[in-house]
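Right, one structure below, let's go through it.
What you see is the complex with one protein chain gone and the rest in place.
Just so it is clear, A, B and C label the chains in written order, and each chain counts residues from 1 on its own.
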């Protein structure tokens, strides 16, 4: 697992649609699960961040490119890589794979907001923890 | 519309699953939309109830019987009827229909809770407004 | 794992609502995930059952009682027990727990349907496999 945080999940009926494939919006759920577990794996609970530090990560933008479809009972993997943090901005690349095939490539821009809802610089300790994520050097 | 509050909705891809039909949990979303609109139609905003009066309706139990399946693009109707309110307890019968065929019959038990999360008697004004809902006398 | 099939899951943002707790319909997703994994653990793929045997399990009824609420990042467990199978009918009790506290108790009735959508007796081999589930003797 050098250079990647990998999160595994299974596709259930709830994730699919009448086209027989995973509904396009549900990949955003998958990558959010992966982000949450990546943070927890680094000791960052979003509940603790919010309740104790008043800090919240809000999605500012997301882009997804769909190459192939996942289906019922598929076993998927989500990878998460982090671009350098600048101020209040966190940027990640997250891919959804089946076996080694990339199904969906996502790019997610988050903003760190404070209790007032205004952007605030990512706290030092949080940035330090996040640096445990594999770095994003490249493309989407 | 004597004796029924009727809420119409369309089935979209998000509601369906790989079986080609509406996913069973999503009917609970449909009836919750109908409850919310029924309340709003009676002048009861759940946001206002919570923010001003500290009062929240929490689902205590739900039972659903599925008779036939809804499909993509179906136009559905949800009906809502209310049993007599007793203390903190609100009980409703909600049916999901296509044309005049009942697809799903639901029974929902709600508890009115206060700011502490404890059950509190349904406020007088709320109970009075709710009495505008058609009465439930019967079956599920 | 004597007498229980246990399925673990984490609560993510997608599962919660503006009340700060898991949305009531989403517990039905949790228990469906647990059913799917229980079947897979017994060697029963629903994809294979449908594509090769034309057999599908359709939810006929579900009842849920909510005792306490799950929250963001909670680690939950779903247990699944099976009542004796009769003809086309499968009945399960599924509980959602946090630590050892029962949050939600569910009862699910499924019907085995054939390619025509009509109920068909649960195939011998499927019934045999299902008997690997812990038995439901009691209550909901």
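The criterion applied here is as follows: a residue touches a chain if its C-beta (ideal position, glycine included) is under 8 Å from a C-beta of that chain, and two chains touch if they have at least 3 such contacts.
Everything numeric in this text was worked out from a predicted model, so none of it was measured.
Looking at the complete complex, one finds that the omitted chain is in touch with A, B, C. Looking at B:32, B:61 or B:95, the residue that reaches the missing chain in the full complex is B:32. By the touch definition given at the top, subunit A reaches the unshown chain through residues 19, 24-26, 28-29, 32, 56, 58-66, 69. Those residues of subunit C that touch the chain absent from the view are 13-14, 16-21, 23, 25, 71-72. Within the complete assembly, residues 10, 12-14, 29, 32-33, 36-37, 40, 45-47, 71-73 of subunit B touch the chain that is not shown.
Note that in this section only the chains that are shown with their structure count from here on.
A simple rule picks the central chain: find each chain's mean C-alpha point, then take the one closest to the mean of all protein C-alpha atoms, which gives C. Over half of the residue numbers at the interface between copies subunit B and subunit C are found on both sides, making the touching surfaces mostly the same. Put simply, the C-alpha centre of subunit A and that of subunit C have 28 angstrom between them. Rounded to whole angstrom, the centroid-to-centroid distance between subunit A and subunit B, based on C-alpha atoms, equals 34 Å. Chain centres here are Cα averages; for subunit B and subunit C they lie 24 Å apart. Residue positions 13-14, 71-72 of subunit A each touch two or more of the other chains.
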